[in-house]
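Let's turn to subunit A:
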Amino acid sequence: GEPKQGGVLRMYHRDSPANASILEGATYSVNVPFMGVFNNLVIYDQHIAQNSPDTLRPELAESWSWGNDNKKLTFKLRQGVKWHDGKPFTSADVKCTFDLLMGKSQQKLRQNPRKAWYNEVNEITTSGDFEVSFDLKRPQPSLLAMLASGYTPIYPCHVSPADMRTHPVGTGPFKFVEFKANESIKLTRNPDYWKKGLPYLDGIEYTIITNRSTAILAFVAGKFDMTFPTHITIPLLKDIKSQAPNATCVVEPTNVSTNIIVNSTSAPFDNIDIRRAMAMALDRKAFVDILFEGQADIGGTMLPLPQGVWGMPKDKLETIPGYGRDVNANREEAKKLMQKAGYGPDKHLAVKVSTRNLAEYRDPAVILIDQLKSIYIDGELDVVETANWFPKVARKDYMLGLNLTGNSVDDPDQSFYENYSCGSERNYTNYCNKEIEKLFDVQSQETDTSKRKPLVWDIDKKLQEDVARPIIFHARAGTCWQPYVKGITIMSNSSYNGFRYEDAWLDK
Partner candidate 1 sequence: MTDKSNLVLEVKNLKTVFFTNSGLFKAVDDLSFTVKRGETLAIVGESGCGKSVTALSLMRLVPDPPGRIVGGSISLEGTDLLALDEAEMRAVRGNRISMIFQEPMTSLNPVMRIGDQIVEAVRLHRNIPAQEARNIAVEMLRLVRIPEPARRAKEYPHQLSGGMRQRAMIAMALACRPALLIADEPTTALDVTIQAQILALILDLQKELGTGLVLITHDLGVVAQTAQRVIVMYAGRKVEEASVEALFAAPKHPYTRGLMASIPAVPAAGVPAQARLNEIPGTVPSLVRLPKGCAFAPRCKLAIKRCEAEYPPLVDWGGGHLAACWRAAEVAEVA
Partner candidate 2 sequence: MSEVLLEVTNLKKHYPVRAGVLRRQVGTVHSVDGVSFSVHAGETLGLVGESGCGKSTVARSVLRLVEPTSGQIRLDGEDITHLSKAALRPHRRSMQIVFQDPFASLNPRMTAGDIVGEPLAVHGLASGKALDARVATLFEQVGLRADQMRNFPHQFSGGQRQRICIARALALEPRLIVCDEPVSALDVSIQAQVINLLIDLQRQHGFSYLFIAHDLAVVAHISHRVAVMYLGRIVEIAAKDELFRNPRHPYTQALLASVPVANPLAKKLAPLVDGDVPSPVNPPPGCAFHTRCRYAMERCKTERPALLDAGDGHQVACLLNEGTGRSQLAPTT
Partner candidate 3 sequence: MFAYLVRRLFLMLVTLFGISIVIFLLLRIVPGNIVDILFAAAGYVDPADKANLEKELGIDQPLIVQYWHWISGFLRGDFGYSYVSEKPALQEILPRIPITARLAGLALLFSVSIGIPLGVISAVKQGTRLDYALRVVSLSGLSLPSFWLGLLILTASVAMFGQMPIFNPNPQTWLEAFATYAVPAAAVGFRSAALTMRITRSSMLEVLRQDYIRTARAKGASDAAVNYQHALKNAILPVITVIGIEAAFLIGGLIVTETVFNIPGVARFLVEAIRWRDYPIVQNLVMLIAVVVVSANFIVDMLYAVFDPRIRYTD
């Protein structure tokens, strides 16, 4: 039927985010509840599941244009938009936001995890209250993708970053009411929202429930209208369907890849043969079968097709060593490599597989260890607490690590530069290949998507062949809501960008 005004959407939240500041956040625990408070310059269409350059929509910007050999991106801003505290929104706010992100302003973010996104941006300039331009060092068509991410809301100039952590002020459809750590997050309808008639909901209430069973039970018992987005594992999905047959559930990729980080700086994985053997011993399908009952994707660095925009075509994928269909043949070859390196049935290689103490990490690690047995590698699981994980990785105090890499936008620039460029903070393995880095820049500047894709595929394939960070699979997860909840679209190639909820409504 027609969208109806009214009602509060009740959702549970999987854990208590550190604070309410999306710019400082690095997990979708922050995005989901607070994205509705803000607007971006541009945003992915909230009702098209696949984010792609074609689904970019203006938001606070009414339009944008490329100039100066694609090195200048200019936005015309919407007029008459007000911050939740009544102050008018202007181009100054946009400049403030990006200066903050680029570390150029007086005020500092406590954490700035996505500073690297703006590496190619020289400067932000305003021209009048309602025009703002990004000056780039070189063309970077992907910048728009980053600006459209849920991670890139526009912050007001007049509120300090510290206040944004505890009491965020935005221009979005919902106003922040309160955030009680470990308890609840409450948003209420912004009656002065610049999109007339929106939002439909009177508010959104998140109850924080860390225990998954409790949360699911509560959803089944009708305490919630919706589960936390992409929080439902495949086994649980079955459970929910059996208990709440009316609920609508969707399963979508989360654009989080599960991969292996290899410490190639010290023995034994300084030996490329052993690295290759390990990569070839993987039975990716087994991972997917066990952990997702078949419902996950195998691919390279970029999210596989069809949900992914940049994924390699299947035939290309299967030419990569270790991706071939015949696992046994792969392993035979892997064994040979191992023997070449001096290992065999009588001389096993003992390896520690480090990972974080979370089920999403531990479970694949267990399977990994089991699979490595087939090529004379005796793995031992080394479970690390969250607090120790990155310091440990940074110290290179591991042999193999089982890691999850989340991609906030389905875009090669974000993925490649962040994870594989020399010196990048998130390039844990310090994989550094100048050749490939050049290729990164080439694809990055290509404005024609159809020409850019083959470039990306080649890079992706090369990365896999180099065993830079072997990708095991790309996870999927489910989201459920009660039948009367309408206007919800779960993004199929990102889990950070689809929570504006301005036109979600309740058919009750």
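Simple rule for what comes next: contacts are C-beta pairs under 8 Å (C-beta built on N, C-alpha and C of every residue); 3 or more make two chains touch, one makes a residue touch a chain; residues count from 1.
The candidates were selected such that all candidates are chains of the complex that A comes from, given by their letters.
Quick caveat, the model's predicted, so the values are computed rather than measured.
Q: Of the numbered candidates 1, 2 or 3, which one touches subunit A within this complex?
A: 3
Q: Which subunit A residues qualify as touching candidate 3 in the complex?
A: Residue positions touching the partner: 16, 18-19, 25-27, 108, 110-113, 162, 165-166, 179-183, 207, 209-211, 213-215, 217-218, 220-223, 243, 385-391, 394, 405, 425-426, 428.
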